[in-house]
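This report refers to the structure that appears directly beneath it.
With one protein chain held back, the other chains of the complex are shown just where they sit.
So, chain A:
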């Protein structure tokens, strides 16, 4: 154990648990880690210091390693371990609930999801108006708009990117031919969703999605 004996005695309780204040005073103060307070229930985020001042006196290089609760030196004054066991890197937050997650999963693994959306955008660009479930219609808006934006640009690179996404190349060539006339002045919002009656077999809410 390289922890030097704290000059201040453990403050609050008569137990052998180290308190944070005593330890913080003992460790070198070159780092600017923000220790989570024990009473807050935020997710544990520790920002790695971007610019460390690097003074000449830096005896023990404990600055850049994040506090890993598994390698516990008996210090935690934390009242609970629930927040403690999330692994953090680069500032990404991981919640136990779905807060802030905006990608629609469509009840499918990622490869099938991508294939479904590719097929739906291909069919929409081919037929102009299709009828699907509301979740799928609102999920595919982003990708249809992306394809139309690629066609608006019109360069070879964008054409090849579109060919890599849409399943039928005739549709890509037709799209690149007609989009500048049709959507030249419109900025975004190239689709429209009209909700309709539920499907008879499973009462799924349906919608028409059409190109503007």
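In this text, contacts are C-beta pairs under 8 Å (C-beta built on N, C-alpha and C of every residue); 3 or more make two chains touch, one makes a residue touch a chain; residues count from 1.
Note that in this section contacts and distances are computed from a predicted model.
Q: Quick one: the chain not pictured, UniProt calls it what, "Thioredoxin reductase 1, cytoplasmic", "MFT-like protein", "Myotubularin-related protein 9 isoform X1" or "GPI-anchor transamidase"?
A: When "Thioredoxin reductase 1, cytoplasmic", "MFT-like protein", "Myotubularin-related protein 9 isoform X1" or "GPI-anchor transamidase" are compared with UniProt, the left-out chain turns out to be "MFT-like protein".
Q: Considering the whole complex, not just the chains shown, which residues of chain A touch the missing one?
A: 125-131, 178, 192, 194, 196-197, 208, 210-211
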